[in-house]
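Here it is, the structure in full.
Shown here: the complex without one of its protein chains, the others still in place.
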Amino acid sequence: MINSGDTAWIITATGLVLLMTLPALALFYGGLVQAKNILSVLAHCFAVACVCSVLWFLCGYSLAFSGSSAWLGDTANLLLASVTRGGVRAGTKIPESVYLMFQMTFAVITPALIIGAYVERIKFGAVLLISGLWLLLVYVPVAHWVWGGGWLATRGVMDYAGGIVVHVTAGVSALVVAAILGCRHEFPHGIRPPHAPWMVMVGASLLWVGWFGFNAGSALSAGGDAGMALLATHLSAATATLVWMAIEWIKFGKPSLVGAVTGTIAGLASITPASGFVGPEAAVLLGALSGVVCFLGVLLVKRVMQVDDALDVLGVHGVGGALGSLLLPFLTLLGGGVALSRGISEQFMVQALAVGATAVWSAVATALITKIAAATVGLRVNREDETIGLDFAAHGESGYHHTAR
Amino acid sequence: MINSGDTAWIITATGLVLLMTLPALALFYGGLVQAKNILSVLAHCFAVACVCSVLWFLCGYSLAFSGSSAWLGDTANLLLASVTRGGVRAGTKIPESVYLMFQMTFAVITPALIIGAYVERIKFGAVLLISGLWLLLVYVPVAHWVWGGGWLATRGVMDYAGGIVVHVTAGVSALVVAAILGCRHEFPHGIRPPHAPWMVMVGASLLWVGWFGFNAGSALSAGGDAGMALLATHLSAATATLVWMAIEWIKFGKPSLVGAVTGTIAGLASITPASGFVGPEAAVLLGALSGVVCFLGVLLVKRVMQVDDALDVLGVHGVGGALGSLLLPFLTLLGGGVALSRGISEQFMVQALAVGATAVWSAVATALITKIAAATVGLRVNREDETIGLDFAAHGESGYHHTAR
Amino acid sequence: MINSGDTAWIITATGLVLLMTLPALALFYGGLVQAKNILSVLAHCFAVACVCSVLWFLCGYSLAFSGSSAWLGDTANLLLASVTRGGVRAGTKIPESVYLMFQMTFAVITPALIIGAYVERIKFGAVLLISGLWLLLVYVPVAHWVWGGGWLATRGVMDYAGGIVVHVTAGVSALVVAAILGCRHEFPHGIRPPHAPWMVMVGASLLWVGWFGFNAGSALSAGGDAGMALLATHLSAATATLVWMAIEWIKFGKPSLVGAVTGTIAGLASITPASGFVGPEAAVLLGALSGVVCFLGVLLVKRVMQVDDALDVLGVHGVGGALGSLLLPFLTLLGGGVALSRGISEQFMVQALAVGATAVWSAVATALITKIAAATVGLRVNREDETIGLDFAAHGESGYHHTAR
Amino acid sequence: MKLIVAIIQPHRLDAARQALTGIGIEGMTVTEVRGYGRQKGHTEIYRGAEYQISFIPKLKLEVAVADSRLDDAIQTLGTAARTGKIGDGKIFVLDLEQALRVRTGETGDGAL
Amino acid sequence: MKLIVAIIQPHRLDAARQALTGIGIEGMTVTEVRGYGRQKGHTEIYRGAEYQISFIPKLKLEVAVADSRLDDAIQTLGTAARTGKIGDGKIFVLDLEQALRVRTGETGDGAL
Partner (left out) sequence: MKLIVAIIQPHRLDAARQALTGIGIEGMTVTEVRGYGRQKGHTEIYRGAEYQISFIPKLKLEVAVADSRLDDAIQTLGTAARTGKIGDGKIFVLDLEQALRVRTGETGDGAL
């Protein structure tokens, strides 16, 4: 039977998670690039959202969330053929239409996260092709493994709202795309600073609010579980922000706004897998850890690996998602945590297996996808277009026409 | 009896639809004008929202949604006199206060849509006068005809969330106001490009999210109907966006961001009347059609009719709303559609009658209203103020004071 | 027992109130300052939100909302130790986790309101210290007095959503901080105009929408009370906006956008304490009054007192909150109002006592806190940093890097 | 060669450009500037506080011309920029010692 | 006539304008520029990456004056713009061959 309260919350949560991509992530990423590329980033987010929505309708939902095989769903719901007006999603009290829409918003934002890796130099056609293939070859299978009754679900993996399904997949894939695509030609020394830090902050703020839908919505109901996820999400974000600020203050002498909100996202990504399983103390602890670990993750990719993962998708999302997924079993021990159905170290092994398998699969499949794109539509714009900026080169527009007259 | 889940969703939906006007539509329109007129557009949206809210309280709600005469409501609810703290809106499980607030947000955004027709040259006083009169002479009667138990409701017209009541009225009226007002003096060749396409995209994104409240909220409950409306809304928007992008890519060589998000709005306007009656396949189909048809609609007004409907209210909203309203009967045949209570062609005739009657009434009444405004407060600012820009001329402010110092 | 509809609404409302601080208030305030200080204002809002969230977890919630002593809560909920996954907040049908999160968002925005008083010249460390101490020494006790079963609650004070707890505390404290801190060195004649009025409007719009969560959420349930609060909130905001515009139009010849949205906030602050107790007519009346009274309040602080409460926190929030709190008893007499449990004049005396006591306590404690900050981290940046702007001086960043190249 | 520096009303730019191309002058550089002069600025009022905006947006045109084209150019520009209102701006003329086209290295009148 | 071109610190604009009007010079044109010189730029750090900002915001004042007012103007401007810190800027003087007021067609000193 449909419960109207649960349904009310999950429709709302669906709106909140859509808001995370449009416009929150778009603003967060858009403010970090140069003024001449702002529109291209917005266009990437917008187009990825549309492509993935339509693919979800065509086959994505069916392949992720129908049937119960170990590796992939079935075709019962191609074109959403079995979704009826009154149908309830099994195991919940919400209409299947709402369930699939909620899941769709996850399928939209995950490939959109990867955008941060390839901004300022990629061809628009490659964005569309890579995102579409990635949805089908990476997101859909992993979502099935973990949430759709696949082999990792069978093994008892815990991933409340997508530390593995969302953040590890996106983070690892981002690194692979960035490595194959190559650096922006000014990397690392001539890169210009974020053109609009204010926009980054607005994006981060909306991401934070939207994340309430992401994590507390993953309860699929409006009750104590959603409440606890809400609380944990918020506390982790707040703590990670303060920790990141403190690190910058100590290390660079000034705490920056861009740094602070990067900490927020690190805290949010880290708590995502754990949000529904832990209590407030654990959230504060994980938030604090994520501030430190993701800070190091960003430096690692940028300075040590020298890969131009331009907006730090691996360092923030990948590292954060993995961190939360791995620490989760231990964190349930603190007040408000759920009881595990097996031993902690056993659960940890399952988590590690899931993170590892997902990372490997993401890397391999993404490498393949990127090569396909390179061989067909091509990956990079030419040097001149990169200099002019993608806004005009790819979209024929200019971000700002403020001049008098 | 009040259902808390339904109420939770409709309060939320009310917030979402207010968000569509403030700030979503304001940003969408504001980014499309020149930098010197940005504040005036925001002021238009803001002031129209306030004027229409107060009029709704004074008499609008009563005249639209009380009584059951064919042409207009009654006066039982002037000053909302019959609304009690615990009162339930008949036919729903939500408080009347929530119902009237939800409806108020529709009464706010509809006249606000028309703003797109007259930006950059109208007097602020005329905006207030036209919007107020328009609410009472066009919106309120048509809302009564279609949703308040009036003559079109009696004939069985189907308009889930306002293809006719909102988009046809606004679109047709926009054309009439623009025609009477005359072109901006630089039209068509000296017009400057949108000053902030990023702002247009942010507005469109928030409109998309807000539209979930608009369409799924029109179920007035949180269940399967709302869920299906949500799904249909999203798919139409996504598909229309991709189609519009494809057209531009083929025709102009580059898919623009402003074009993409215009496609979104076309898809959303088109699905509005049908959203609660059709399933996902129909939504994708209608979305695709709306991308093509509204693209042509925009060109028609701009190039063939040469009317300076500056931000394409007729081409996008009017055409889209009419398209969805007319195709609706056929689209119910696809999977997930509702059963019609009469034959398809019969229903089509009702829909056509409703679209036609509404268009005629909107045109006639708007012409009258605009003439009244011309004769009293005057319509246009003088040429010099148009050159300086309405921000300073009408509001004494400047949109951007970024200069160092 | 947990009610899913109530829970759905209060989780949503929690998101809406967080949205009011991040990014709504940040944009509202950020647009009003000079371009060189925009990031610092955003950083203030962001950091205050994080600091207060963590303090709320550590002890704030416990000290405000546990136990039933007259002056302060107890320590039962330090670290939220007694909050369980399934626990329900007494007197409601929502999980305690949701209740405390909803209250946390209030504890976040109240100190954030004070930011408006000290922008463009304060040290970042002082912001953190003052906000943290203020939360514990002013907000927490007053919240306990009024909402947590303290001495004012015992006396029957009525404050639906925080006219006293939020707006009077913040308004009075803002004046005190501003007075101790001293004027910006260009005050009053060399002050530059708001650098981005469009941003102010976007912030105000989001505040308006968020305020639905603030006021209607304070019902803690999704039913008729929430509905009436929603209605009253909206009508007061709309009316106050129109009144403020009218005053400016008459007095200065042009109605400004910044003025209009200031009126909105005045209307919203004023209805806050009354929102759940009055009907629509009272809301319109109070909105109209607040437009006039807060307009005068702003002039009073700026011109007569000559205190550089830079963004008019006292004039708008303090005056508005006090106005609504004091008029509330009378306004319940109009249609849709609740029945008072005592005589009107008696209730008025209670309200006046509460406003007065809160104002005095806020002033004294804030003076102390500010002196502490002055003696430890220091209050003001030096003159050179003030000239350069806090964005670079305190955060090492620039708000806008739009230049070609 | 001479360098003409003209301060004009922003909305006269198109007229000025067209007038100049009309007489065969096809190159110019435009800068957004703010001017102070007899045309006083304006006051903006926010929340009852007055803000004096002393400087008014103008455009500066820089046009390098051969000596022989100078009078014609000044004449044309002056006519195109004129609205007759205070604040129409100024035309200044400086002597230009050298000119060089970066792409080709051409110098003198040929570089213009 | 001379054209004075002064590069100054942005926050000295009001002082400079007031000083000039104080000696009866009522016209000037201001441009936002970015300067490079002995005063080195600064570094901004975002997420651990350093961004070198080489160019510093300055304002350029252009003031056309009659020959007789030149020394006075330079003197006044120099004093008003000086803070004593590195990066205070420069004053350059160019010869101005002609000046014309667009509105009236006046030329020479009368156009200023």
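To keep things simple, chains are lettered A, B, C, D and E as they appear, and every chain counts its residues starting from 1.
Simple rule for what comes next: contacts are C-beta pairs under 8 Å (C-beta built on N, C-alpha and C of every residue); 3 or more make two chains touch, one makes a residue touch a chain.
From a predicted model like this one, the values you see are computed outputs, not experimental measurements.
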item	value
Touch criterion as defined above, residue of D:40, D:85 or D:101 at the omitted chain	D:101
Selected residue (touches chain absent from view) among D:31, D:54 or D:75	D:31
Touch residues of subunit A, complete complex, unshown partner	190, 387, 392, 396-398, 403
Where the missing chain touches subunit E, by residue	2, 5-8, 31-38, 54-55, 58, 60, 74, 78, 81-95
Touching residues (missing chain, whole complex) on subunit B	32, 188, 191-194, 248, 252, 256, 258-259, 262, 295, 298-299, 302-303, 312
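We adopt the following convention: only the chains that are shown with their structure count from here on.
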item	value
Between C-D and B-C, the pair joined by more C-beta contacts	B-C
Most remote chain, CA-based centroid, reference being subunit B	E
Identity of the chain that, by mean CA position, is farthest from subunit C	D
Distance between chain centroids, defined by C-alpha means - subunit B, subunit C (Å)	33
Subunit C and subunit D: spacing of chain centres that average the CA atoms, whole Å	50
Residue list for subunit B, restricted to those that touch at least two other chains	3-6, 8-9, 12, 222, 396-398, 400, 402-405
Multi-chain contact sites of subunit E, meaning residues that touch two or more partners	11, 14, 32, 44-46, 53
